[in-house]
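Excluded from the complex is one protein chain; the other protein chains are retained at their positions.
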Amino acid sequence: MSKHVLLIEDEPNIIEAISFILTREGLRVETHTDGTTANARLRERQPDLLILDVMLPGKSGYDILRELREEAATANLPVLMLTARGQTRDREMAERAGVSAFMSKPFSNAEMLEMVRSLVTSRA
Amino acid sequence: MSDQVDAPRKPSVFLERQSYRRRRIIDAARVLPLLGLLLWLIPLLWTDEGVAGVRSSTAIVYLFSVWLVLVVLSCVVSTALAFRDGPQSPPHDDEAAQ
């Protein structure tokens, strides 16, 4: 059974790019542009990996991650965080929020793929 | 603080000693009348009964001796005071010249 990846990102072009890359590798990708809708979806059924953008309309990626970590069910969910700001302070904040991995935009497709693979398999 | 440290080796010890001496002389001047009163009240203890009584000659000698002692002590004290207070007193202040 294919692995399930949930992507929360507000830039349509980036969503398209990531979906393309991961789908080609046989992963199932579900996308949301907004943290609030994603939350409900997460409670329904846990994905194998969550890819989270930091700058989101409404709720920031950090806030979503903190909420996930506070809930027992999602406390150990692998989360890959993407940020376009790429400053060290952002990385620290992400680590404090309990991120599994962190990538700054723009990223290379190969690196992204490798990172997703390792996160998904570590879960298994 | 520094006062206590400095005081002993400064030359003005002389001043402090002189000032101290003057205070004690004044104390003496204060005590003197009390001494005189005490000595002159002693006759109150003398009995005037019969042969045991004090003879008048003794009384005279005692009372006037006290008197003389007081005069001498008073003279010493006031002369000492005068000497301390005013070496440059006016010439008519003969006690100071003694």
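Order of writing sets the labels: A and B. Residues in every chain begin at 1.
Criterion: contacts are C-beta pairs under 8 Å (C-beta built on N, C-alpha and C of every residue); 3 or more make two chains touch, one makes a residue touch a chain.
The definition used in the following text is that contacts and distances are computed from a predicted model.
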item	value
Chain not present in the shown complex, as UniProt names it (candidates "histidine kinase", "Multisubunit potassium/proton antiporter PhaC subunit", "Hydrogenase-4 component E" or "ABC transporter ATP-binding protein")	"histidine kinase"
Of A:V5, A:I18 or A:A97, the residue in touch with the unshown chain	A:I18
Residue in contact with the excluded chain [from A:R43, A:R66 or A:R85]	A:R85
Touching residues on chain A - with respect to the absent chain	10-11, 13-14, 16-18, 20-21, 24, 55, 57, 84-87, 104-110
Footprint left on chain B by the chain that the document does not show	2-3, 6-7, 10-12, 14-15, 18-19, 22, 26, 29-30, 32-34, 36-37, 40-41, 43-44, 46, 48, 53-61, 63-64, 67-68, 70-72, 74-75, 77-79, 81-82, 84-96
